[in-house]
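My questions all concern the structure below.
As you look at this complex, bear in mind that one protein chain is not there, while each of the others sits in place.
And then chain A:
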Amino acid sequence: MTRRRTPSVLAIAMIAISALSACGSGGGSSGTGKTLHVLVSANTIYPEQQRAWFTDVSARFKRETGATLTFETFATPNDELTKIQTSVLSGQGPDVYSLGTTFTPTAYATGAFLVLGRADWDTIGGRDKFLPATLGISGPDRDHEVGVPFTTRPFVMAYNKDLLAAAGIDKPADSWDGLLAQAKRVTTGGTYGLAVGYGDSFDPWKFVWAMSLQAGNPLVDKGRARLDDATTMKAYQTYLGWIATDHVVDPAAVGWKNAQALAAFGAGKAAFVPMVSATSKVSLDKSAVAGRYGYTIMPTIPPGATALPAGGVGAASILSGDNLVVARYTRNKDLALALIKMLTSQDLQENYYRTFGEMPTNAQAAASLRGDPALAAMVESASRSVATPFTGAWSQIQLALVNVVVQSVPSVSTGRVDSAALRSLLGQAQSSAQAALDKAK
């Protein structure tokens, strides 16, 4: 333990020194001659707009601080992790990173990012500037926050208005059981009630997490994993049952990624596609269902219930989006904070939404969008989003949750949800999740 403490003391000393030197520099043009490096996720839907945005933001940053801003992109979270690893080991690399919300706990666990003090928050513009819900996954508690909310991508459900009207359904259900009943009514011939990507590497855990939490099980409770709980079992049975025994999902969906589920919905072959974000609008507006679909929040009443049970949390979505973090090794902390202040300002956030369709985290920017009927579901989902457990073990838990679905697919494709096999898989998931939590520091 003592061996580990020495470098962290050194790191704190270095931060203190850099903070002191930052105090001395002051002023708007303190960045002249300096360069700030930023790593963000490559936007595959709007690559050209993203390049233009980089240019605009860099120009504005130069005007405001005198410093040069350079952007670098990564394609996958693994690319980003590799970049973080090499940067952290060598002590040089991007000054500011944009991280996915569910990856933020892992990044926090590395200890490689700046914990934001009160003064830092003030420099950025204060915590009050943000939608309160978006701050839910910035750190394990208020005193140890590393992430500043940059964008929010709440998950919602798209529905086909024509198919629902034809089946005599006036509005989408607010419970999972109700949704299943509606899906059954819509399923006929080649049209299915639901489009779900069972072969996706991420989506399945989000369903299981939401259903479990709604039933009162947050999956991680005070350092204990609760993946072998009856609520989680019920969540898996429901999720897998849709395709295996309820037959409301195209059997081919056992191999689908989220994009294929969206494509099936876009082709008018499914009435609902749950777990989509505002970015789905881009492809749906070009699809066969353009103008004939709507968004609504996903059910918030757990399977087997008609009302939220005691202890249940009516989560509409995981708290999804991107956080900005500052590397500990940066020598440009003041510039990094100045950039974050700029990126989370009202006008830039509104502009970001108009360009990329990603929802703002800035409270004023969010308020100005509230009137847009097309966004009503996203705004509601954002306010009812709940953060996933903040633990460095979350990536492992996520993987364990998805693994249960992957290993269940063979039996699901034969039309069975094998409870005994599911229980055994959940037992394995529970022990690997608990092992990961036991190592968490």
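As a convention for this text, a contact is a pair of C-beta atoms (placed from the backbone, for glycine too) under 8 Å apart; a residue touches a chain by one contact, two chains touch by 3 or more; residues count from 1.
In this section, contacts and distances are computed from a predicted model.
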Of the listed "Cytochrome c oxidase accessory protein FixG", "Thioredoxin", "ABC transmembrane type-1 domain-containing protein" or "ABC transporter permease", the name UniProt assigns to the chain that isn't shown is "ABC transporter permease"
Residue among A:V196, A:L219 or A:A436 that touches the chain left out of view
A:A436
Kindly state which of the options A:A67, A:V96, A:A109 or A:L262 is in contact with the chain not pictured.
A:A109
To test your reading of the contact rule: which positions on chain A touch the chain that is missing from view?
3-4, 7, 78, 81-82, 85, 88-89, 106, 109-112, 199, 201, 250-252, 254-255, 392, 395-396, 399, 402-403, 406-407, 409-410, 413, 436, 439-441
